[in-house]
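Dropping a structure here in structure tokens format, bear with me for questions.
Heads up, one of the protein chains got dropped from this complex, but the rest are sitting where they should.
Let's look at chain A:
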Amino acid sequence: MAHQTGCEPLRTRTPVTIKGIRDGLVFILNDQCSFEEILTDLDEKMNGSHQRLLLGPLVRVTLQTGSRKFSDLEEAQIREKLSGHGNLIIQEFQSSSVVPVKQEPVPFIHHGTVRSGQVIEHDGDVVVVGDINPGAQVLATGDIYVMGTLRGMAHAGCKGDENAVIAAVFFRPTQLRIHDVISRSPDTGDRDLGETEMEFAYLRDKQMAVDKISHLYSIRARDFRGGN
């Protein structure tokens, strides 16, 4: 598109600018103006100056909100203003806002054995589909789930989450760490691995505790992360 300096003064205080494009209309909602100003101007334009525009066939409307991102409520108010005009179809609200939607950390899935000398570090939960061998380390800011034997060192909640857990099918860790609590493998004696059932370690009153995996949900639901 050609540079249009001169046609449109920069930083114009017009709250709403309406432009025709090939397949519809663009409403530019000035991000320098208050939401009230925009609503008022929108009203004026819809019912006054731009009425001619609004009488034709169906028109797709894109609303550009600049660097501002409207809340659901604000969007609804704008939709309401436009809905009185049957031929306008709101296609989308476009915002150049770079404020990222807060991202849930993605779990990291490792396939295979984590071997001696290898370190896995991840922001979020870690799932190991295999064993964690002696001399290997897995650090996660979230939970650690081992679909195999945990023989090495696992550190869950390593950046301060004391609600993190470490779960494994076979528990034989060199060391377990959750948040800042360190513990050696629970004394299980020479238990036959064939008869163990999947377990998880968690912090109970700042002490490492181990329980059957089937209790994980009840502990989570009671203590933290809500019941949803």
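Quick note on the criterion: a contact is a pair of C-beta atoms (placed from the backbone, for glycine too) under 8 Å apart; a residue touches a chain by one contact, two chains touch by 3 or more; residues count from 1.
As a working rule, contacts and distances are computed from a predicted model.
Participant: One chain of this complex is missing from the view, so tell me which of "Electron transfer flavoprotein subunit beta", "Sulfite reductase", "ABC transporter ATP-binding protein" or "Septum site-determining protein MinD" is its UniProt name.
Facilitator: The record for the missing subunit names the protein "Septum site-determining protein MinD".
Participant: Touching the absent chain in the whole complex: find that residue among A:50, A:85 or A:115.
Facilitator: A:115
Participant: Considering the complete complex, identify which of A:41, A:131 or A:199 is in touch with the unshown chain.
Facilitator: A:131
Participant: In terms of residues, what is the contact footprint of the unshown chain on chain A?
Facilitator: These residues touch the chain not displayed: 112-113, 115-118, 130-131, 133-135, 149, 151.
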